[in-house]
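With one protein chain held back, the other chains of the complex are shown just where they sit.
Coming up: chain A.
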Amino acid sequence: MTKAPSNGTDTTGDERRSTSHDPSTAGIENRIETEGDPGSGGDLEYEVVTTPVLVIGAGAAGARVAIELAESGVEPLVIGKRDHGDAHTTWAAGGVNAALGSLDPEDDWTIHAADTFNEGHHLNDPDAVELTTREMPDRIRELEAWGMPFDRTADGDVNQRYFGAQSYRRTCFVGDRTGEAMLETLIERAQALDVPYRENVMITRLLSDGERVDGAVGFDMETGEGLLFRTNHVVLAAGGFSALYHRHSSRDDENNGDGQALALEAGARLMDLEFVQFHPTGMVGDRYGEEWDGRLVTEAVRGEGGRLYNAAGERFMERYSPDQMELDARDVVARAIAREVREGRGTEDGGVSLDISHRDDQYVRDRLPSMVERFESLGVDITAEPMVVGPTAHYTMGGVDIDFRTGETGVGGLYAVGETVAGVHGANRLGGNSLAETVAIGKLVGDHVATVLTDADEDPAVTDSQRALAEREFEALRDLAASDGTVTPTELLEDLGDLLWDHAGILRDDAGLREGLAKLDALRERTADLRVEGDRTSKSFEYAVDLSASLTVAEAMLRAARERTESRGAHYRTDYPETADDWRVNLVLTAEPAGLSFGRRGVGDPSPAVRAALEADHQLDYHHLE
């Protein structure tokens, strides 16, 4: 974990720039107080910050974009909702894929691409997949040059482990804290380059006319003060929306769809929202306490040989996937577990057992230190006894529709990257590919933005109309903070979580989705009676802000799931259990004045090299592991 001394003091001292990265100094002269609109009661103090590029999100994707910009001589401003270094990337545990061939020299990037298409059921954007898989070996070497402490083979190469549905050992790792180590490395690099950042900032709206974005508005979560960021280039790297579900592997206050909602409102397209990855092995709350419900047990446990058993002691994956066993695709294993539990073969806590105790104790401690430590703190010794696990909402394959060579969204000046976007993973994500996407595409986007910047972007002027838009948003936020109804944002978010879990979960059908949409309408009506407890620095207010984004994305997700009348990857319709060839299209949606509008778009074909790898039909043979 890497943190800077404090807000503002770690920003660069480049006096030539008139931007106010440092809130303690430059912000003051820009601070204005409006005269107070009639009836609004004043109190609209806010800070204006100008920057050539605003990167929203300080996880791996945002950090990698910022590093690339800084290496190209551009000084972006990175903002994050939490303390610096505390982004959700740190929860990525098991590893990052790159066809280095350290242990299996037969592997190459085309096979990595083929595995990615197969897992994604051929809905992936070919550009996205090929750029990611082809670039990854270099991105690993680069992380290595920046000091990332990868596990090593006996020969000193970067070590690689098995991960689900991958033909070869391809997943590079740092124990089971790969994301944490990767983000630490990226932040160290960003600090060596003096990349300015600002923590505890929430963005609530992008300044957009639907064609072009020219800034972002939000507030400082520690002071409650309004913030207007004036910039000609906004990069959204704000994560996904799996935390909308009742049981999820994210923090409750992250991955709640704010990035997608911001983009949609600004005029961008969203895509593939019906594809939500349920990770097979989340901790089961009834066994470990509600606080732990849904938290991830890394796939690396299975990659290192962990076995799944039902309550009868049967290794049930033999029935579902005799060749790939526990390491079949995540959707297959998740549905298998859900079915075992539903049919009464689960443990008394409503899960199944995941057991790694047959491996040598020291091996487990070396390879899975965080898991050992976490379960130890709960009084469970995983080197000796099994864990109780069940599926948990983990990752959203859908998101903003971008051009992967540039990160462009189709709205001028707005780019997106990381889990915020759709395309690399198609209908289901290969484990170890999310961290890969952040750095592979992050570099390309940073590189592209650096090339389109002009001198005029350096310190853009703030116009009256931008101020007016911002002030309208600050007023809306102030009104939101003053909500004094009877229902709290937390209650509504919990109800939303239950709704999505019940109606847009692992198994879906038309009737259930329709009912979900009806419930969503009812839930939306209850927001009129919202009660926010506390001021703009309170958790209650933060959740109230989240709520609006979450409802937008939830509706899009339910409607997309209803629209796709087939089963493919993570989207499983019990009323349409087969995969339909004519559904090999992406569902693309935009926000129109009349509501969400859906369109279908055909998927491109992979390059000849990748097609050859697909035809060679490489596959993991689980029994090689044993």
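Side notes on the structure shown:
Note that a residue touches a chain if its C-beta (ideal position, glycine included) is under 8 Å from a C-beta of that chain, and two chains touch if they have at least 3 such contacts; residues count from 1.
Note that in this section contacts and distances are computed from a predicted model.
Missing chain, UniProt name from the options "4Fe-4S binding protein", "Succinate dehydrogenase and fumarate reductase iron-sulfur protein", "Transcription initiation factor IIB 2" or "4Fe-4S dicluster domain-containing protein": "Succinate dehydrogenase and fumarate reductase iron-sulfur protein".
Here one chain is not drawn; of A:Val78, A:Val158, A:Ala570 or A:Leu587, the residue touching it is A:Val158. Remark: the omitted chain is touched by one listed residue; of A:Asp83, A:Glu314, A:Asp403 or A:Glu491 this is A:Asp83.
In the complete complex, the hidden chain is touched by one of A:Glu373, A:Asp479, A:Glu578 or A:Asp621, namely A:Glu373. Where chain A meets the chain that is not shown, the touching residues are 1-6, 9-10, 71, 82-83, 85-86, 90-91, 100, 138, 140-142, 144-147, 149-158, 174-175, 177, 180-181, 184, 188-189, 191-192, 251, 288-292, 295, 373-374, 377-379, 533-534, 538.
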